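The complex appears here without one of its protein chains, the remainder shown in place.
Which chain is which? They are A, B and C, in the order written, and residues in each are numbered from 1.
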Amino acid sequence: MSPRLIWNGYGKAAVRLVKVVRDGPDHGLHDLTIDVQIQGDFADAHVEGSNAAILPTDTMKNTVYALARESEVAPVEEFGIRLARHFASACPASRSVSIGITVHPWEQAGSHAMIRGSAERRTATVTVEGEALTVQAGLDGLGMLRTSGSAFTGFLRDRYTTLADSTDRLMATEVTARWTYARPPADWQAAWTAVRTAIITTFTTHESQSVQQTLYAMGAAALAACEEVQDIRLVLPNRHHHLVDLSPFGLDNPDQVYLATNEPYGRIEAVVAR
Amino acid sequence: MSPRLIWNGYGKAAVRLVKVVRDGPDHGLHDLTIDVQIQGDFADAHVEGSNAAILPTDTMKNTVYALARESEVAPVEEFGIRLARHFASACPASRSVSIGITVHPWEQAGSHAMIRGSAERRTATVTVEGEALTVQAGLDGLGMLRTSGSAFTGFLRDRYTTLADSTDRLMATEVTARWTYARPPADWQAAWTAVRTAIITTFTTHESQSVQQTLYAMGAAALAACEEVQDIRLVLPNRHHHLVDLSPFGLDNPDQVYLATNEPYGRIEAVVAR
Amino acid sequence: MSPRLIWNGYGKAAVRLVKVVRDGPDHGLHDLTIDVQIQGDFADAHVEGSNAAILPTDTMKNTVYALARESEVAPVEEFGIRLARHFASACPASRSVSIGITVHPWEQAGSHAMIRGSAERRTATVTVEGEALTVQAGLDGLGMLRTSGSAFTGFLRDRYTTLADSTDRLMATEVTARWTYARPPADWQAAWTAVRTAIITTFTTHESQSVQQTLYAMGAAALAACEEVQDIRLVLPNRHHHLVDLSPFGLDNPDQVYLATNEPYGRIEAVVAR
Partner (left out) sequence: MSPRLIWNGYGKAAVRLVKVVRDGPDHGLHDLTIDVQIQGDFADAHVEGSNAAILPTDTMKNTVYALARESEVAPVEEFGIRLARHFASACPASRSVSIGITVHPWEQAGSHAMIRGSAERRTATVTVEGEALTVQAGLDGLGMLRTSGSAFTGFLRDRYTTLADSTDRLMATEVTARWTYARPPADWQAAWTAVRTAIITTFTTHESQSVQQTLYAMGAAALAACEEVQDIRLVLPNRHHHLVDLSPFGLDNPDQVYLATNEPYGRIEAVVAR
C-alpha cells in the first residue's frame, strides 16, 4: 500500500512589506511581516510531481506587494481578508487560505520621520584605572526612519557600480551611540536625555546628503546639547528598503511600496569630538 | 623562548539584577544587566596555575547583588562608579576595572505594576475556508511585572516539592494573546485597543492567587470589553525572579534585590470563551 | 570651534555569498558572509555633504559577487586579500581596507548535495493520556542543499507570476520532522537513525520536481525504513538562493554565484502516513 498524504499545506512566510502613505502633510508608515499559507488538494504535486495546481510562493510574494499598492493595508484585518480572498480565488485547488500579519510598531516623530517603539536600551560603562575614572553613557537599538529628506548623489563610480543617484530615498537605521563625559554632569539622567534628544531631532530634521553627513550632524548636535560630553561614537547601519518594481503587473510605485531587508546593510561609524 | 602573555582580562558577564524600590506609594523598578571586566597582572594564574590573585567571578556576581542592596542603583553611572571602585580595591592585582551596565526599560502602569516598552507586536490572522471567514487578532511580547498583589499558596505538595507558600511574590510575564471575532467589530483598531487595555488593566489591578487565576480574569475582562470577541487564548510564561539570599554577607533582603531568570519558566495557557 | 571628526569608517556588512564549484564530478560549495570596512579621508562626506570620495556600499556588494565569479573564493584568506587590494585601489581616499569573512560549514553528502554541520537537534515528545501512550520522535534544524537534480516547472500562472520555469535550480532547506511510533521499536536509537538516514538519502538522490514531491518521497522512505513509524510530519522551508545577475559587469554566471536569503521563504509541510 502506498504511503498516504493525510495533510498538506504550503505558502510564503516572512514577506517583509513597508508601505508609506504620502497623501497628507504627515506621512504614515505600515511595517508588516506577512505569511501566506494554503491548504487544499495538492496530492498530484506531492505524489506525481505535477505542479499544475501549485501557485508558486514567489507569486504569493508578488501579490502581497501588488495588492499593497492597489489598496490600503490598514486595518490589517481588512488587508488580510483581501489577501485571503484573492488567493482562495487565484488558487482553485485551495480549500483554505490563511494570512498571518505581524505589525512592527513605529511612532510618528515629526511629519516625515518615525521612531521604532522597540528594543532601545540605555547603557553605561565606567572604567577605573588607577586614579583615572572614565564614564561613558550610551544607547543601543534606537530605530529611526525618514520618509523624505534623504539623498545620495555624486558618489564615486567604477565598473561595478549600478546604484543610481537618489534625491529622495527612504532612510532607516538603528543607532548605537557611546559618549564620554569630560567631567560628571550635574544630572546624569538629564544629560543622557539631552544627548538622546539631540540625536533624534537631528535625524528627523536634517536634510541628508548621506548617512555620513547625518551621523556627523548628530554628533555635533550631541556635543552642543551637553557641554560635559567630550566625544561621541555613533554607529548607523543603513537598513536598505528597496522600492518594489510593480511594472510587470501594470502598476506604478510612486515611493510607496518597499521591501525591507536585513542583509546586507551599510555600516557607517565615526567619532566626533570637541 | 616561552610564549608571552601580552594582554589579559577576565570578569563576570550578564549579571541579571532587578531591584524594586518600595519606599513610596509607587514602587520603582530597575532592571539591569551588568558586566564586570578586570585587567591587570594575572600572569601567575595563566602561566603558573596559581589563583592567589584571582577574585572569583562568582564573588563579582555576589558583590553586585550585595552592593545593590546597600546603595542606590540609579543613576546607573553612579552605581557603575561604586562597583568599579569596589573591585579596584577588592582585587589588588587589577590595573583597570570596567563596569558595563545595560538598562532594560519599563514604564510605570499603576503603583505596583510596570509594562516593558519593548518588543510588543500586534498580530492578525485571517482564514478563508469556502464561505467561512475567520478573523483572529492578537498581540505578542507584551511584558508586564507586578511588585505586589501576587500570591501562590495552598498548592499540591509531594516528595519533590520544595517551593514555599508565598503571599506576596514578584510576578513577571510576557503575554501572548489571540482572540477571535464572532463578527467584524465596527472599528478593528478600537476593538484591538479595547482588548489590550482590558488585559493590561486586569494584570495591574487583579489580586492574584496564581497565574492561572490572573489569566482567566484577563480573558473574562477581554470578553467584557469587546462584545464581538467570541473567545481568547492567552499564554503567560511565568518569568521567575528569585529573591537573592544576602545573609552570607550580613545583609537582609526585604523584597528588594532579585535575580531575573530566563530558563526554566512556568508556562500557563488557556482559552476563555463566552 | 567646530566639532572634529576624529575617526570614521564605513562599508557593507553581511554580504551573503554562495559559490558552487562545478568543475568536477563532485560539486563544491562555499557559503560565506563577507564584511567590507574602509577607513580613510572621508571628512568631506561627513562635514560638507560631498560624496565624491565615497565608493557606495552597494558597489562593494556588487564587487564581492563579481570577484567571486572571476576568481576562486577558497582559501578564504586569499579571497580576502584579493578583495582588500581591490577596494584599496578602487577607493583612492581609503587608508585601510578590512575584509571579514565567516565560513558557514557544509559537509559533502553525495556528489551534488551537502549537509550543514550545524544546529541539528534530536527531539522526543511523550504524551500519556489515561492508558494511552504516544511517543513521537523527531529532528530539528537539519540543513541540506542540492546543487543539481531539482526542477520546478509547469506551475499555475496568473497576472502576478514572474517566476520562470527552472529545470535545474539550487535547492536548500532545513528539515523539521516529527514521526509517531505505532508501537515501541526494538531500539529507540536505531529507529531514530534509520528515519534520519532515509530523510537524508532521499534528499540527496531524489530527482525533484518540487519541494512537495521531495517531501512526500522523504516521508515514504521514512515509513519504509522503520516499520513501527505510523506517520511522519515534515516541514521544509525553501531557503531561496538567487543566481546573481553579473551581466552589468560583462560577466556570465553559469549557475555559480548565488545570493543566499533568509526572508521571505517558501514553507512546505505535510503529513505522510501508512
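Throughout what follows, a contact is a pair of C-beta atoms (placed from the backbone, for glycine too) under 8 Å apart; a residue touches a chain by one contact, two chains touch by 3 or more.
This is a predicted model, so every value here is computed, not measured.
All shown chains touched by the missing chain in the whole complex, by label: B, C. Of the listed positions B:Leu32, B:Cys91, B:Met144 or B:Cys226, the one in contact with the omitted chain in the full complex is B:Cys91. Taking the complete complex into account, C:Ala137 is the one of C:Leu17, C:Ile54, C:Ala137 or C:Val244 that touches the chain left out. Annotation: of C:Ile6, C:Ala52 or C:Val103, C:Val103 touches the absent chain (contact as defined above). For chain C, the residues in touch with the chain missing from this view are 74-78, 80-81, 83-85, 88, 95-105, 117-130, 133, 135, 137, 140, 184, 188-189. Within the complete assembly, residues 1-16, 35, 37, 42, 45-59, 61-63, 66, 90-91, 152-163, 209-213, 215-216, 219-220, 223, 231, 233, 237-238, 248-249, 262-274 of chain B touch the chain that is not shown.
Methods note: only the chains that are shown with their structure count from here on.
Taken together, the touching pairs link the chains end to end in a line with two free ends. When each chain is reduced to the average of its Cα atoms, B sits farthest from chain C. Distance from the chain A centre to the chain B centre is 27 Å, each centre being the mean of its Cα atoms. Centroid to centroid, with C-alpha atoms defining each point, chain B and chain C lie 35 Å apart. Contact with two or more other chains is made by no residue of chain C.
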